[in-house]
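Sharing a structure, written as structure tokens. Questions coming.
Complex shown without one protein chain; remaining protein chains in place.
Chains: A, B and C, in written order; residue numbering restarts at 1 for each.
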């Protein structure tokens, strides 16, 4: 039901042509679209009702993310409505509630600034948060800050001595400079530099030296939603491909009548179905038993990463020459899939977590 | 030319039914067959002419091994004519020449006793060769000694202090006991135990503490020949499968008319062709530049291991139910392929050598 | 059908206590391979007293067929209760008390197509492990084309007369009864002249011959019918409409073979075996492949559960069950290849025991419809591709 409603809205308001238009205009953000999503309760899907949210939970967030993936809708949904909202909920003090309300209303967007190298690895954070008086002074830089070019606020992971602390800062705080990157998926990502940025105890999200208490659930929620989006990207690419197999004629017959393509398409469908199970399971687990969702989330992200790669590769190949052209949408799916594969941990990262959880 | 002659002989003297008959009779050895091979110069293919061999080189040995693989001919060819002959050639003293002559004539067979655990790893040898007086006392045991149940002599790798020494012993030396194993490929392999086995300096092949000088070329020659045999096993299984695709009718047409099977068969053919190149290259390299053949040999073994697995798996699957029955030959190919995958280093072992040689 | 959480908790607590008291220690090793399965039947030889005791105790509670109605020998569990049941069984590593083609296949077919009399007559003996069934679908040369039924079954007024031959009949040499597809109208179109019949294997004219597989075992037979007479009422569903029953059953068979994936082989989790392997930690190829296989295994198991939930909720699984069959069996082959690789040369000896399991999995993607047939079904019926 939620899926149907979302699909109806997205097909209308954010089809692939919408992303294409943004790209052609050199934009990565559509404020009106995000406002419309907020009005439907999407921005507040993980925000408590008393803070103005719809509080529908992670499984529902995954449903939305999947639908967004199908049309490649460009929005700060995962960064803001999933990751930041989940982080803020772990704190749940007055200030956090106010921030949650601003998320739900669509007025404030967030980005997560964690990565410092080419691979996701929060524990390796080097950005320094040196104690100074009652506060901190931040120095260092973050790369691949998804949605970081346009975001109003940043969640910044910093090394405070031996431990890690999470800061919630306005993006225009003095000393922060952002450089928007030209990304292959035509979405927003930035490098963010911190030069003597001052932060107070007020800016710390959760407890000093206890970043992971807040960040772990936020990252897991984000990984699950991203996996869901990737499953949607796979489904979108697969849908286009199956339609093409039925329509396109070659040597006098629809190419979907060729058994080799039939079997590959059927195999891909099976992979999509199996991945869908892992996504459903991750959303449910985050709602029902969030303390123990690690395995379920990594399973979903690993499967989705694998499946979406196969879906876009088969998508391009089965479309033949037209699949390679920029004028056709398949390339957008392939590029988004590549970004989704890397963000918040790649296949090997998550498969390794699965293996460890399974005792090897 | 050599291949054609070999094929003619093997189709007649050692088709798969020959291995089946040996198995059904509980045998692993056919002395008459080996004698016939020796008479054709196969046993002496790597033996110098002055020791009665045909000295045709490693590329030729690989050609023979490939043909033997096609019909699953059971013989001590790799253990004796390739591995032992190559080892003995490294020494080339009078005693070694006499031993080479006995190999060439087919009168003496060898087995290589190296493995002690489930994975090939000569450097990890623990079997003790303690110095005693002018000689040695051997204690320990070797597993997966291929052709070791029937062999007349054993090449035994032993730890002599920090270093390794290779012994060339008669299999009936006092203190040696052999237990033939029931192997899935119906070929000869044994566990060999050494209890206070006495060896003299005469029994050392090459220099004391210098096993690898002799053993490394011997193992590389064996690996190349085994890779070649596996390429032959793949070709044999593939040949049966293509024939079946042409003959077998299902839903009223030959199953080879189904495009999905056509493409899989064509892909398999491509894999076989590419592996054939790696085999040819390994044989040539061993003949022309044996000091630097490590990469070429591991490349061949890795590729052959991969290809033969695909060939037998597709072979069974494409044959459907009949492929699963013992009455049909495909199972013999699958089982030999499995043994060939493990002997003298598995895929990961050799792929790792390739990676290291390529700088990663 | 839907219980409150409280009811479920009560059920779980009672079940846990019952299992604790009734499941013999020997039956708690989680094994599920050819040497430990209890197949039941008239001539069954229990491999241990514990196996006999465990079966008998489960029979009294209906736990051999937990979801079947109580009147037919089951426990009448709902889908949620069934999940609890399996979870509690798994918690103590309990072996299944009984497995059989009667449970997996004939039971579901009779529950759906059988008359009340047929259900009462045939189901309870299955639930009690007293009658062992085998299936007679495939015929020599027909291969994947299951509707290509040549075995002739003539209406002789007061009885049927059947002549012909079946192949790939699992354990026909050990079964008491067979359910089979026979041709009752040779002039009708291929799918319209088939009936689904039940025949006692002791009937005069029935004979079997085991087929030895490459794994060395003989789970399959050829089965011959030579002027075999049997009563008119031993037909399930409508005469000449047996293909409907067969199609329905194929769905169950697919799920069964797929479900077997997770627990086949050694019964130990794949990761544990790889971890034990000498080079498992250091060989990135083996470790990487094992990681992939583990990810896929968990996801396929979740999919099986999801489809069961869907079926329980009234949604039809239908042709999509071909996906479970395909993915489950292909995955299982991959898993057993990895177990063999992890076993190195030790696994190459027959005595080691791994090889027969490994070779047996090669049949998984052939029996009950090949992977190729599954993909064709999916491509045409689920994706709607032409041809």
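We adopt the following convention: a residue touches a chain if its C-beta (ideal position, glycine included) is under 8 Å from a C-beta of that chain, and two chains touch if they have at least 3 such contacts.
If you're wondering where the values come from, they're calculated on a predicted model, not measured in any experiment.
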For the chain not shown, touching visible partners are A, B, C
Considering the complete complex, of B:16, B:47, B:91 or B:354, the missing chain is touched by B:354
Using the document's definition of touch, tell me which of A:16, A:214 or A:334 contacts the absent chain.
A:334
Of the residues listed, B:35, B:131 or B:267, which one is in contact with the missing chain?
B:267
On chain C, where is the contact patch with the chain that was removed from view?
284-285, 287-289, 291-292
If the hidden chain were put back, which residues of chain B would touch it?
242, 245-246, 253-254, 256-257, 259, 262-263, 265-267, 269-270, 273-278, 280-281, 295, 299, 302-303, 306, 348, 351-352, 354-355, 358-360
Which chain A residues touch the hidden chain?
115, 117-119, 121, 143-144, 181-185, 189, 248, 250-251, 258, 260-261, 309, 313, 316-317, 320-321, 323-327, 330-332, 334-335, 338-339, 341-343, 346-349, 351-352
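Note that in this section only the chains that are shown with their structure count from here on.
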Compute the distance, rounded to whole Å, between the mean C-alpha positions of chain A and chain B.
52
In chain A, residues with contacts to at least two other chains
259, 262-263
Where chain C touches two or more other chains at once, by residue number
372, 375
